[in-house]
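For reference, the structure I am asking about is given below.
All protein chains of the complex are present and in place, except for one that has been dropped.
The block that comes next holds chain A.
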Amino acid sequence: MTPVPGGRALVRSHVVTGGRGTPSRNTLDHVTLITASREDVEGLEPETRRLVRLCLGGWLSVAEAAVHLGLPVSVTKVLVADLVDSGHVTATAPAAPAGAPSPQLLKDVLDGLRALL
């Protein structure tokens, strides 16, 4: 059985978001890419601090960040929106469908992975 993210987490989601379920912006998606734009994490809660440090020097999708934080994606979106508001994180849209790799390439990748494993 796949473990549920945050299934029996010690710190519950309502404390992480302060009881809010709605992100301050509705532009975030599972595949929105985020990166840290500020290194100072003073005054941030542990989860947001962890999120900023996670994104230092690279780009992560919201879904990936959620997995690393052990939080549900919807909760992570609330945090990311807060961090975008405070200027700690920069978010950008993922690759558009038109720019996505072709199905043939994906198939090749899949075949290659299978060959490896």
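By our rule, a contact is a pair of C-beta atoms (placed from the backbone, for glycine too) under 8 Å apart; a residue touches a chain by one contact, two chains touch by 3 or more; residues count from 1.
By our rule, contacts and distances are computed from a predicted model.
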| item | value |
| --- | --- |
| Omitted chain (choose from "histidine kinase", "Porin", "RNA polymerase sigma factor" or "ABC transporter, permease protein") - UniProt protein name | "histidine kinase" |
| Interface with the undisplayed chain - residues on chain A | 4-15, 17-23, 25-29, 32-33, 35, 37, 46, 49-50, 53-54, 56-60, 64, 68, 72-75, 77-78, 84, 90-96, 98-102, 104-106, 108-109, 111-113, 115-116 |
